[in-house]
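Omission of a single protein chain aside, the complex is shown with its protein chains in their original locations.
For reference, chains read A, B and C in written order, and residue numbers begin at 1 within each chain.
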Amino acid sequence: MRSLDPAVEVVEFTPTPEQYAWTFGGAAPVARVRPGTALRLWSDDAFCGRLRSVTDLPGTALQMPFVNPQTGPFLVEGAEPGDTLVLHVVDFEPARDWGASALIPFFGGLTSTDRTATLQPPLPERTWIYHLDSERGTVGLDLGDVHLDLPLEPMLGTVGVAPAAGEVRSALVPDVFGGNMDTPELRAGTTVYLRVNVEGALFSLGDGHFRQGEGESCGTAVEGAMNSLVLVDLLKTPGPAWPRLESDTHWTVVGSARPLEDAWRAGQVDAVGWLAGLTGLDTLDAYQVLSQVSEVPLANAVDVNYSVATKVPKRLVPAARPAYGGVHGRLRALVR
Amino acid sequence: MRSLDPAVEVVEFTPTPEQYAWTFGGAAPVARVRPGTALRLWSDDAFCGRLRSVTDLPGTALQMPFVNPQTGPFLVEGAEPGDTLVLHVVDFEPARDWGASALIPFFGGLTSTDRTATLQPPLPERTWIYHLDSERGTVGLDLGDVHLDLPLEPMLGTVGVAPAAGEVRSALVPDVFGGNMDTPELRAGTTVYLRVNVEGALFSLGDGHFRQGEGESCGTAVEGAMNSLVLVDLLKTPGPAWPRLESDTHWTVVGSARPLEDAWRAGQVDAVGWLAGLTGLDTLDAYQVLSQVSEVPLANAVDVNYSVATKVPKRLVPAARPAYGGVHGRLRALVR
Amino acid sequence: MRSLDPAVEVVEFTPTPEQYAWTFGGAAPVARVRPGTALRLWSDDAFCGRLRSVTDLPGTALQMPFVNPQTGPFLVEGAEPGDTLVLHVVDFEPARDWGASALIPFFGGLTSTDRTATLQPPLPERTWIYHLDSERGTVGLDLGDVHLDLPLEPMLGTVGVAPAAGEVRSALVPDVFGGNMDTPELRAGTTVYLRVNVEGALFSLGDGHFRQGEGESCGTAVEGAMNSLVLVDLLKTPGPAWPRLESDTHWTVVGSARPLEDAWRAGQVDAVGWLAGLTGLDTLDAYQVLSQVSEVPLANAVDVNYSVATKVPKRLVPAARPAYGGVHGRLRALVR
Partner (left out) sequence: MRSLDPAVEVVEFTPTPEQYAWTFGGAAPVARVRPGTALRLWSDDAFCGRLRSVTDLPGTALQMPFVNPQTGPFLVEGAEPGDTLVLHVVDFEPARDWGASALIPFFGGLTSTDRTATLQPPLPERTWIYHLDSERGTVGLDLGDVHLDLPLEPMLGTVGVAPAAGEVRSALVPDVFGGNMDTPELRAGTTVYLRVNVEGALFSLGDGHFRQGEGESCGTAVEGAMNSLVLVDLLKTPGPAWPRLESDTHWTVVGSARPLEDAWRAGQVDAVGWLAGLTGLDTLDAYQVLSQVSEVPLANAVDVNYSVATKVPKRLVPAARPAYGGVHGRLRALVR
């Protein structure tokens, strides 16, 4: 795991099962953090570690609605509604040597669900176990005659703050407050910007994925317990309408809604505004530039809201100003 | 207003503005009620009475997110998760002699919104005031040369219970817990069945409409303060997956989701199951019957989820058993 | 069947199977008609009469894509692109004493389809036969212990003109040119307005339904051969963007698109414009009125595009001018 400038205070936190949070909003903070602090956090997998072999099936092993446990929430000192919470992901490290994926009845993208309801019976349940090979950086899966070694590409499915308007949302939900966006773009080296809705922001994270395809087709990734090293910062400037991500190479907005085109529209409109602000272009010129440069990988098409990432490659817009006063670069410089 | 058998205990409740609830879940009960009791409730309009003339525009007169105030929640004694809460609407009576409707920027069906996002500017704000003529049973609207007298058809936009899984949802949301379904089917004489998710059910209601078109196109009905007389009952039998309504003439399911076809699918699948249960038909025969008899008026296409009503006319399925042990008829018999 | 003023010329046409049209556009006209003429037309059912007993299953009895045969197209003399074709439905009469409905694999509303694709197997095939009782005006269905007698409510699923831009569309498609809208609003006494796209308009009709629920849930109505008596007229005024219907009681627009909210939006926007034109109200006032008066029954949620009807009750807007110069009333006056 990458390390940090020794001047940075690092706070470690591993929740007990009783401390797991199941919602955004509605949970008491587990700790207070000062902007500028780093957190080294352990999070359980989305199944609470209950799927350990292919004979552990979701219907019997899981205890709904207690899935997707969050580590947190953390109260950020000084955070007020409207501010920008900044979370820079220094690194992710699998916290177990195995991950699990599963088919859950009437859940996922290529089955009918409680909303996309049909009269067909559900697909069968099935559980898959992946074995981590840290040296080769792979997760291995045995499927009879076929063995797969897939690159380890750790990410978090879920990071978010308490919602506005007094709402409390399940940790399965992605929306304007972040949450279960399930985007592979949330990898190490990424800075997340979230609008603060309540005093203290109350952010939490979880749902580690050792890897995930874009769309998370079957509804579950290679779910695994994760250690996350995250730098926390706070800007007293207006937070974004939708979660924004920044890496060394891209500015990204993640829209979440149904139908899928609305997730895309919401993220795109925010990206046009961001791009206009960074370049001084008017809205229509920014729309034109976005039309020719954006990379748009699907995040998930399986959650309560679907999520789509709109990515703008920085190299294609060299004249742009640094975003959010260059905070991404400043935080990145603290990483060794 | 219709009256009740004198043996029925009637509890009156009018909230102070401080008692308004803005969410389903997350609010302390304002009172306890025993099954078998009637409630006579006053509810403010969705604008909190702040739009009183055409010069009161939403952008300045409303204080977001404090809209759609709920009267309640009420704790129903003995209600446990999984039970069926039964609410029979004895009558509605406008509680003011005027109602209001308004165009709110980026809200409604025929404008872009925060989700169906576009780069176009919003439509202008506008407020309309309707005058109640109780004797003629109309609401009148003056539009320059055109004067309209529309029939008074009072209904509630919102009735619901606390959600499952610890969630707290804005009173603007319709979902499996009921909420802001905005269906004109929720008129006097209707029995509502809702699945209980928490001890005491914690139901509330509000969002009176003096009338509303199907779809609530512009996002607001003829919004008005309302007196509601409601009989409360409880069945210790499994509650429905989606809100169900029963009148003397129809069994109705209200599905709420996005896109709109998912709202329809969800309600239809529940209606197939209900119809199969009431008739003894197998699922596919019930599907066939529903296909030829269902009436499907749009409820709303403007809220956080869209809502569609699937109605089955009782006269077309004369062999069906009474629903929920005939509770609708028993409650109806208490009305004078 | 209702009869016509004897001054009206009535042309009869019954296609041979070789004359069936399977598309809108792309078929040579079977006859020319002068505006002012009436047509008495026989149309086969959507299954080409191949489902005659419950043992005739779609997979073996039907010969795809030869379903939904159209009677026509008819070349309307003088019709030019941009004109308004007027078709007044004088009456419908079942042309057989039985109708059929069926479950077709991966087709319908409560199953996955080729577009709403899942990995689940299809629902089983099943065929239902309804028996017409002309005296009682019912169609009867035997389902083991349950016998249903449903009111005969004849309608056409399909009426349309040749599309614009040289397109040829399957008779299963509803769109701006009309087509397979599958709306129960297309009943006797209704005037249909369609924009002409090609010289001669080239309209056809078919897909008789002895009755249909709103939404046509399983994908097929009580499909039956039908005799239709239709008055044909032509207005040299601009045709509507979407198919419009007029009855003695309602002005109706049928939008067709996916997702379902887009079908609704398209029809609603056209209805706002129509209402503004009929009343002199500005667009936003017309939007307000529509919001409080519109009735919005689902037409179908199963076809290539979904269809939704937006209906405006005439009695609620008494100051409105007659639509299209009062042609509905003039044609209606020819009916005895």
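Throughout what follows, contacts are C-beta pairs under 8 Å (C-beta built on N, C-alpha and C of every residue); 3 or more make two chains touch, one makes a residue touch a chain.
Please read these numbers as outputs of a predicted model, since none were measured by experiment.
**Student:** One chain is left out of this view; which of C:195, C:211, C:244 or C:265 touches it in the full complex?
**Tutor:** Only one listed residue reaches the unshown chain, and that is C:265.
**Student:** For the chain left off this view, which of A:95, A:293 or A:334 is in contact with it?
**Tutor:** Touching the chain that is not displayed is residue A:293.
**Student:** Touching the absent chain in the whole complex: find that residue among B:23, B:37, B:68 or B:116.
**Tutor:** B:116
**Student:** In the full complex, which residues of chain C touch the absent chain?
**Tutor:** That gives, for chain C, the contact residues 22-23, 25-26, 65, 114-119, 164-170, 241, 255, 257-259, 262, 265-266, 268-270, 272, 283-284, 287.
**Student:** Considering the whole complex, not just the chains shown, which residues of chain A touch the missing one?
**Tutor:** Interface with the chain not displayed, on the chain A side: 101, 103, 109-110, 123-124, 126, 128, 141, 143-148, 150-151, 211-222, 258-261, 264-265, 268-269, 272, 279-281, 284-285, 287-298, 301, 306, 308, 310, 316-317, 319.
**Student:** Name, in rising order, the residues on chain B that touch the hidden chain in the full complex.
**Tutor:** 110-112, 116-123, 259
Please note the rule applied: only the chains that are shown with their structure count from here on.
**Student:** Compute per-chain Cα centres, compare each with the mean of all protein Cα atoms, and return the closest chain.
**Tutor:** Of all chains shown, the one whose C-alpha centroid lies nearest the global centroid is B.
**Student:** Counting in whole Å, what is the centre-to-centre distance of chain A and chain C, each centre being its mean C-alpha position?
**Tutor:** 48
**Student:** Quick check: how many Å separate the C-alpha centres of chain A and chain B?
**Tutor:** Distance between chain centres: 35 Å.
**Student:** Can you list every residue of chain C that touches 2 or more other chains, as numbers and ranges?
**Tutor:** In chain C, 110, 123, 259 touch at least two other chains.
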